[in-house]
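I have placed the structure first, in the form of structure tokens, so that the comments after it can refer back to it.
Only one protein chain is missing; all other protein chains are in place.
Per-chain residue numbering starts at 1, and chain names A and B are given in the order in which the chains are listed.
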Amino acid sequence: MKPLDFHWFRFASPATFYPLAGRMIPLFWLLAAVFGVAGLWVSFFVAPTDATQGEGYRIIFVHVPASWMSMFIYIMMATWAGIGLAFNTRLAGMMAQALAPTGALMALLSLWTGALWGKPMWGTWWVWDARLTSELVLLFLYLGFIALQAAIDEPRRADKAGAVLALVGVVNVPIIYFSVKWWNTLHQGASVSLTRAPAMAQAMLWGMLLMALCFWMYSIAMALTRVRAIILEREATHDWTHGLEEVMA
Amino acid sequence: MLRAEGLSCRRGDRELFAGVDLRVEPGQWTHVRGANGAGKTSLLRILAGLAQPDSGEVRWNDSPIAQDRAAWNTDLLYLGHHAAIKDELTPIENLRAASELEGHTLTDEQALRALRRFGLKGREDLPVRFLSAGQRRRVLLARTMTRPAVAWILDEPLTALDSSAIEDFSSLVADHLSRGGLAVVTSHQALPLAGGQELVL
Partner (left out) sequence: MKALLAVIHRDLLIAMRRKAEVLTALFFFVIVTSLFPLGIGPEPALLRKIAPGVLWVGALLATMLGLQRMFAADYADGTLEQMALSPQPLALLVAGKNVAHWLVCGLPLVVLAPVLGLQFGLDGQSLAVLTLGLLIGTPVLSLVGSVGAALTLGVRGGGALLSLLVLPLYVPTLIFGAGAVEAQQSGMGASGHLSLLAALLALAAFFAPWATTTAIRIALE
């Protein structure tokens, strides 16, 4: 089979994507587990104790990857939603819908671990740090997206409306971050940098990278699982779903 | 000429219709019929360009309406379920606003003439919310006179009209057709108009 014969657009149909996703999911779970174990090992045993912050700083190995993923997933979600809007395809919209809850979870995790870090380090649960604040706004953007899609009954309209919202949000995220940073630097005394590590030891970097990869693989696995559920829900009247094991049960 | 090929439409889970073809030449009109919920309104909205069909395309004078929306909109008059008039404005203000929104100016004279044609004499200066449902529909129908358009797409135009208004309206459509216009109409009631094709959903 010549490489050029392979029609990628075949997989734009939910019917063909469904089994493909099914085969890919276990692989991503495996990768997530592998990276997770490696990352945790590096985080706890290889990375050195921080001079100023002791052992408590190790929460950044969850906090930073979660933050990265929350932003990365938002961009992916907006991209898929945009593709769905521009080309009027169903699967792209479903992908965006599948990504949103995981993205929201990452944002929540980032905020929660940020708070857990803040308490022992600075004696307070919440800090109006530029990053934490814009992360909070990002969480609201995710929740808004999910709420809008939940409120619209007609799936195609929900996809398109969500897409417009996600795209408007994507333009806003850098603006929000910048504005909060500006606001933050003018309020002297409230600015603490959660990831200020003057010279980050190699091992710390590796730890964060491995954990980030773990979260990434996890997100893909979760998104694929969720999109399969969404496909089944929406395509329930189509013939190809009727013979499936999951549906017959 | 209005042409549509292979139109299909899904709403949520249900497929409303598929493989619908339509061809209306100047001077002709098509009566779209079907049970409630069969998708008549959806079809008309697709023809008007308000909604996208799931497959197929609509062509006006051989070019797809999706490509040149402004051209289709210039030649089209669509009257939907809603009265499309503002309660707070008087009939004259409504007609004027509707025209200006399309880039034309309407003189008071023209507006009054249209309103009188539809029996709204003496009511022109009251805000529309003081008019009855039938009178409101007639303000809407008055737009057919103030808005020169070749293609009329009318969704249940006879709603809330009494028999004399129905006759009035039918003669209006007949005039329109004889001047080379075309129309696509849905109606539960029979339209006393000759020479129509039927499309059943």
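Basically, contacts are C-beta pairs under 8 Å (C-beta built on N, C-alpha and C of every residue); 3 or more make two chains touch, one makes a residue touch a chain.
All values derive from a computational prediction rather than experimental measurement.
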| item | value |
| --- | --- |
| Sole residue of B:M1, B:A51 or B:L201 that reaches the chain not shown, by the stated touch rule | B:A51 |
| Chain not shown: contacting residue from B:G27, B:P127 or B:G196 | B:P127 |
| Which of B:L7, B:L22, B:V58 or B:I85 contacts the chain that the document leaves out | B:I85 |
| For subunit B, residues in touch with the removed chain | 45, 48-52, 70, 73-74, 76, 78, 80-89, 93, 97-98, 100-103, 105, 127 |
| For subunit A, residues in touch with the removed chain | 85, 137, 140-141, 143-144, 147-148, 151-152, 156-157, 160-161, 164-165, 167-169, 171-172, 175-176, 178-180, 182-183, 186 |
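Just so we're on the same page, only the chains that are shown with their structure count from here on.
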| item | value |
| --- | --- |
| Subunit A-subunit B separation of Cα centroids, rounded to whole Å | 48 |
| Subunit A partner contacts - residues on subunit B that touch it in the complex | 10-14, 52 |
| Interface residues, subunit A side, partner subunit B - complex | 88, 153-156, 236-237 |
